[in-house]
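What follows is chain A.
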Amino acid sequence: MNDIPVAGYLVLAIILFCIGLYGALTKRNAVIVLICIELMMNAANLNLVAFSKLGLFPSLNGQVFSLFTITVAAAEAAVGLAILIALYRNRQTVNVDEMNTLKR
Partner candidate 1 sequence: MEMLLSLPWGLMLPEFIIVGAAVLLSLLDLFDIGKRKLGLLAILAVLSSLVALIFLYNDPASDILYGTFVLDGFSKAFKSILLVGAALVLMLALSDYEKKMIEDRSEYFYLFLTALLGAMIMTSSNDLITLFVGLELLSLSSYILVGIRKTCTASNEAAMKYVINGGIATAITLFGMSYLYGLTGTTNATEMMAVLQGQTRGDVELLLSIAFLLTFVGLVFKLAAAPFHMWAPDVYEGAPTPVTAFLGTVSKLAGFVIMLRIFLLIFSGTPAGTTTVMDKMQIYIAVLAVASMVIGNVVALKQTNVKRMLAYSGIAHAGYLLVPFATLSVFTLDSMWFYMLAYLLMSIGAFAVLYAISRSGDDSVHAFSGLYRRSPLLAIAMTIFILSLAGIPGTAGFIGKVHIFLSALAGDASYYVLPAILMATTVISFAYYFRILQLMFFRASEEEVSAIPLNLKIVITVCAVFTIVCGILPAIGYDIFYENFPFMRDFFYIGQN
Partner candidate 2 sequence: MNAMLILFVFSPLLGLASLLVTKRTMLVGILGTLFPLVCALVIYQSYLLGTPFSSFSFHTNWFRFGNFEEETLFQVAFELGVNGFSFMMMFLTAVLALSAAFAGRNITKGARGFYALLFVLEIGMLGVFAAENLLLFFFFFELTLPAMFLLVGKWGRFGSEQASYSYLIYNGIGSAILLVVFVILFGKTGTTNYEGIMQALQSGQTIGHVSEELKMGLFIALFIAFGIKLPIFPLHRWMVRVHVQAPPAVVMLHAGVLLKIGAYGLVRFGLGLFPEQFDRLAFWIAIIGVVNVLYGALLALIQTNLRKVLAYSSISHMGIVLIGLAAMNEAGIKGAVFQVVSHGLIAALLFFLLGILEERFDTSDLAKLGGLAKSMPLFGGFLLAGGMASLGLPGMSGFISEFLAFLGLFQTMPIVAAIGALGIIVTAAYVLRAVLSITFGEGPNGRDLCVLEIVPAAALLVLIIAIGVVPELLGGPIGSVLQMVGR
């Protein structure tokens, strides 16, 4: 179990990141978009934690950073959902492509 190279974590993180990015850019439902953003952040977290153990210069900073990231990501999701709910009340939709009252 110890012999998973750092590349493995990095590749996983990149895959997660790309899935998240793809979803965030293409999905209609704003909730899914927000979740995809979380996915991207967590990919970064994975990187941070992997690096903090297996990086060129292992150190604890990465884990601390990831704690902060988790917090911030939670706050961001909370704010995002709060705004989404406000929007839903007024527009009855959570679809990103229906948010078009503002001029193109």
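The rule is short, and it goes like this: contacts are C-beta pairs under 8 Å (C-beta built on N, C-alpha and C of every residue); 3 or more make two chains touch, one makes a residue touch a chain; residues count from 1.
For anyone wondering why these and not others, all candidates are chains of the complex that A comes from, given by their letters.
Everything numeric in this text was worked out from a predicted model, so none of it was measured.
Per the touch definition at the top, the candidate among 1 or 2 touching chain A in this complex is 1. Put simply, chain A touches candidate 1 in their complex at residues 13, 17, 20-21, 24-25, 30, 33-34, 37, 40-41, 43-45, 47-48, 50-52, 55-59, 61-62, 64-65, 68-69, 72, 75-76, 79-80, 82-84, 86-87, 90-91, 96, 99, 101-103.
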